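All protein chains but one are shown in place.
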Amino acid sequence: MPPAATIRIQSEPFDVPAETARLTAGRADIGGIVAFTGLCRDEGGRLEALELEHYPGMAEEEIGRVAETALARWPLLGLTAIHRHGLIRPGEDIVLVIAASAHRRAAFEAADFMMDYLKTRAPFWKREHLIGGTKGPWVEARAEDDAAAARW
Amino acid sequence: MPPAATIRIQSEPFDVPAETARLTAGRADIGGIVAFTGLCRDEGGRLEALELEHYPGMAEEEIGRVAETALARWPLLGLTAIHRHGLIRPGEDIVLVIAASAHRRAAFEAADFMMDYLKTRAPFWKREHLIGGTKGPWVEARAEDDAAAARW
Amino acid sequence: MTADPAPPVKLVYFAWVRERVGMPDESVALPEGLATVADLIAWQRSRGEEYAHAFEHADIIRVALDKRHAPHGALIAGAREIAFFPPMTGG
Partner (left out) sequence: MTADPAPPVKLVYFAWVRERVGMPDESVALPEGLATVADLIAWQRSRGEEYAHAFEHADIIRVALDKRHAPHGALIAGAREIAFFPPMTGG
């Protein structure tokens, strides 16, 4: 039976080592862990913050559906996805995916897949807040994100 | 100019959050970090420990050459590889690769590449120590590791 | 017997769709004859200047029926909450 995935949507920062420890605690069958952390860039210094709007309820459900797909497709021993919302400053974490498996290939592929699908299916929208206090534009979706998701 | 890679061969455990913080400290141009941790499995409970023999000097040099290849091939903003040697117990960390970049694709590919090449080129050899104190066999190289490295 | 009138549906908006419509959500009794998501988007465009602006480029509007992504050809019958938003940019 595949493990249950941990899915959380939260405004507060997350703790990568604590989340990793939660997956590995009390077991010695995990051979590889891939942790992806997505961070807020300052875009060459012009960004004050990113505002992340989300669709409460659907965000958890949709990430949960993506996680179920990953758990069915790869022999994972642990899977965690956490996505923040609200105002996030440059250098801060936005998203975390951790995949654990007996052998590294499944962990790499599942984490990569999770991120491609989070990008294109999880209901989150980024807006730039520029240095000086003006609200900048909503970030536009990138065709290469769709192309990345289409690989799977 | 690509960043310098951090390469270390050591017997003591490594600290993933500290190594990650070292890559991100004081900068806000990193958008994605992929951290791979390889752990010692207990192989269904029969393993007491793994003994990792290495070729001092060549191990650092060879991982350094693999890292230079990765830095030349992907637009990385940080790259770390740490490999332990000596006696390692089930559940303990063996190897760490962290790749940081502006966009996630480069970080995923570089970390994946580093692990495939570490597996097949870094001069380390694993031997099993079995529960009960007997020395087990040297671990045999797996054809799928060569196949994985040949992808690049 | 006459058919019961359709119950009102909750329409929900996000990101620049929300800003252009000017509200985060509304409860609406949909007119008869709207079968698909595409029909619903076409009707939205007819509801005034703000809606015409929000749904100007119908092809890029994403829709979720009861919190599940739905293509423009999907039937809307039975959905109680219908969300409209731009392509996602999280992660």
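The chains carry the letters A, B and C, assigned in the order they are written, with residues numbered from 1 in each.
The definition used in the following text is that a contact is a pair of C-beta atoms (placed from the backbone, for glycine too) under 8 Å apart; a residue touches a chain by one contact, two chains touch by 3 or more.
Note that this is a predicted model, so its numbers are computed, not measured.
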{"item": "Chains shown that the absent chain touches, full complex", "value": "B"}
{"item": "Touch with the omitted chain, as defined above, among B:Arg41, B:His83 or B:Arg105", "value": "B:His83"}
{"item": "Missing-partner contacts on chain B, residue numbers", "value": "38, 52-55, 57-58, 61-62, 83, 94-95, 115, 118-127, 138-141, 145"}
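Methods note: only the chains that are shown with their structure count from here on.
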{"item": "Centroid spacing, where centroids are CA-atom means, of chain A and chain B in whole angstrom", "value": "23"}
{"item": "Distance between the centres, which are taken as Cα means, of chain C and chain B, whole angstrom", "value": "49"}
{"item": "Whole-Å gap separating chain A and chain C, where each centre is the average of the chain's CA atoms", "value": "27"}
{"item": "For chain B, residues that touch 2 or more chains besides their own", "value": "104"}
{"item": "Two or more partner chains touched - positions in chain C", "value": "91"}
